[in-house]
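Let me begin by presenting the structure, written as structure tokens, before commenting on it.
The complex appears here without one of its protein chains, the remainder shown in place.
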């Protein structure tokens, strides 16, 4: 269980790191939306291994094939399935991981829960599964763009202690994509890249913070009580491997302010009601207010490090492990499109839920 | 939509701040669990208005009535419904809020989404709905206690900039309940209470951070990919009114460490496999590892302040608003049982999901 | 589990036959729909015990109270809860049922599944729970009426072997309500009533068939593959106590025809495309086609009979049981509003699901 996401825009994914394929099926995408394989591939390319000299060199082109749901370039309204065949399938490179648990990986918990696990590359626990999220997110994104020109932009705001200056609103995508680390502030980006290379040289790893902005989200998305927009965004973000925290709007820092300093005052803005400041992060009472939505996601340093580590084997006896091969010394550059994709899935689902209620009387 | 929570331990809640009643129905609680009205009432009393001199004086005893699902003191396995009748029903005290939007409240977003709203006390957007969560949480808690002696302890760790020292593990409940602010560190508690009284005297408000510990959670709870335990905890916490952020284990601070500093090394512990440190916060790859689970939740300063604020009316014309009456200058003391309740709901649901898979072959 | 129905128009019900109350909460009803307590009560009155001399004389007024979700006569878009307090609560009248299993009742299966059961009146297995369905159905019905003037009419078509002539389309509600047995054909109704009284005099019971027509359902409701409109109608109907079968359109009799005799030919009808015949029952490929939808539901003879029956006790030892007190010698007259209510719940849910997809691009 647990590999299905969404109520109306429902995504079901499959695939282990070194299995036959990784893929997904989207049930609930409205009909007659123009969609091409290239629009999905473009997002997968942003998440692809081997895309720059600061990410894992694992050799996977990650070419997606659409299996159903598109007809003459338009969505049919029925399930859209897609898959990426794994080129780098099962081999013997992981024999040393069969009987010992890698620290801060899911080996032990999968073994505890299921009594079995696909050893190679972490199996289902590998971040490789996120390619299905990115593909599904590309579909959601296209739908949101068609409906309301929604814009979703994430970027690396901080690597370890190297932080770019805080932005008031979303940067240009081109500025994000301009650097290998996906930080739109060139000076900070250069320092981040230098840091990543330095820790990699030490066989170590780093984490950091990704920030994401959602623009042109109409007021009214989100549901009272449990399915608040920020709650579903939080779930979506914390479902991404290696995440440790989520905050939106003023976040944890907002707890230092008094109410009189924190409240966002309403004003009239170009024919709509808006707020002067945006400490609310575009969401009030769980529902979007028409202002830009922004949030941050914390990522831990990559658990795989190229150093000898102590651990135990399946019987609990002391053992040592030394990772071989390829890994990301910092997951953030490749996590940017994943954050965007998960945000798109949440918005798409809430947009459909909102459409159901608010257009019903025009049935 | 949005007032239903959970997959197997499913809670559906209802009620506006000043409507007839607030209540809920739990579908999925296993049969034959001893449960009394008093066990539920005890938790409601911890969330009750008027419980101390630092919370709202709204006069509500919040007495719960169980409507179904209990028979001779045992759960039947069929829906358990409960309700609290509102004593303080609709009145004219809120006339000034009918046509203007309170800053950083949900008035505007509810009006945008639904084209109608229950004005008094915020209607469905009022934190009064959380009493149904606390009642449902009490049921979940009893179930978890019976099954594995699970212990759930939350407390106020910080009010504005006043932080207690960080704890290594859960404090005693008695120490949490010993102070009106629900901070188990008496000196910090005294300063927090002083601060809350000071801002109230100014007609202002403050926020802060609640920390929560989950003990005796068996390894194996949580599902791969989307329904990770931390993801569902994040959703649960961000669904609580006034929350701005969530982090578990090392959280945002963990992003400053290197992998070699952050990884938790496995060792053998009293017949089970555990970790030396616990930066993972008791969860690896979305699944509990048997260590203590801990997380933090950020709460903004209460939006209601007793000061004149600028805003707009429904036509977007400038207006002023001055809150009358009763409010919490700091929501955190009363939010402690809400955080615990939501954590209990998440654990109960995942415990049942896990039981389904892992005990199936013993059908 | 199992007491929640629907995806977008979601109903959660509670209550045992002799518990404190029976009620429900509807999450997902769109906002701004005019709704009164009386509209719900009117449907409950049609299902009420004691309404005529051919139904159970159990003395319950079944007065409903709305607990939330209505404001100034309009739905708020947030949960609508309602309850009926049981007047006739737990007593000693059922002591003889505590240790023996009534034939063709749920006593044994509830005991097997839950290891506990509310003995009095069947507890949760009592058809008394259906009053929550009827109340929820009244809300769905109002919504459907507002949106598309949907008309839902069920009636008793057959009692045991006494069948009224087959109708081509829905009769008038007034004609259905004109007889105590809810059969719109007066001669048949008279014979049915006579039969019911005769079997009651013998301490016996009878079953029969209810037919239901849905008019003005727009083309396009229903989803491909699993959530077909007829599939969800079948589930809804078979979830009603005492049902044994479901068929729509030509049903089982249609299996005797050849394809050339069974196919419905398309023609142009008053500006829309329709069919000459309607063996499809208004549904093609799981989706409504704009023609009248019709289906039949089979009800078994009431399991409670006033005759001595053999059975076993909880240890499997031979025992005898003799029902005392009040029961329906034929459930069909009171089941008519239940069939209508369940049909309304299915249509409401599918109407909202359809609205989500088809109006999304007009977000």
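Order of writing sets the labels: A, B and C. Residues in every chain begin at 1.
Quick note on the criterion: a contact is a pair of C-beta atoms (placed from the backbone, for glycine too) under 8 Å apart; a residue touches a chain by one contact, two chains touch by 3 or more.
A quick note: this is a predicted structure, and the numbers were derived from the prediction, not measured.
Touch with the chain omitted from the figure is made, among A:61, A:81 or A:146, by A:81. In the complete complex, the hidden chain is touched by one of B:61, B:146, B:167 or B:190, namely B:146.
Touching the missing chain, out of B:28, B:171, B:208 or B:254, is residue B:28.
Where chain C meets the missing chain, the touching residues are 1-5, 13, 101, 103-106, 108-110, 112-113, 124-125, 129, 158, 160-161, 199, 204-209, 219-220, 222-228, 230-239, 241, 243-252, 254-268, 272-273, 275, 279-281, 283-290, 298-305, 307, 309-312, 316-318, 353-354, 356-358. Listed for chain A, the residues touching the missing chain in the whole complex are 1-4, 8, 10, 12-16, 19-23, 25, 27-28, 31-32, 65-69, 71, 74, 76-81, 83, 113-118, 123-124.
Chain B meets the missing chain through residues 7-8, 28, 30-33, 77-78, 143, 146-148, 218, 224-225, 351-363.
The criterion applied here is as follows: only the chains that are shown with their structure count from here on.
Computed from the mean C-alpha positions, the centre of chain A lies at a distance of 26 Å from the centre of chain B.
If each chain is reduced to the centroid of its CA atoms, chain A and chain C end up 45 Å from each other.
Of all residues in chain B, those touching 2 or more other chains are 1-4, 13, 113, 124, listed in ascending order.
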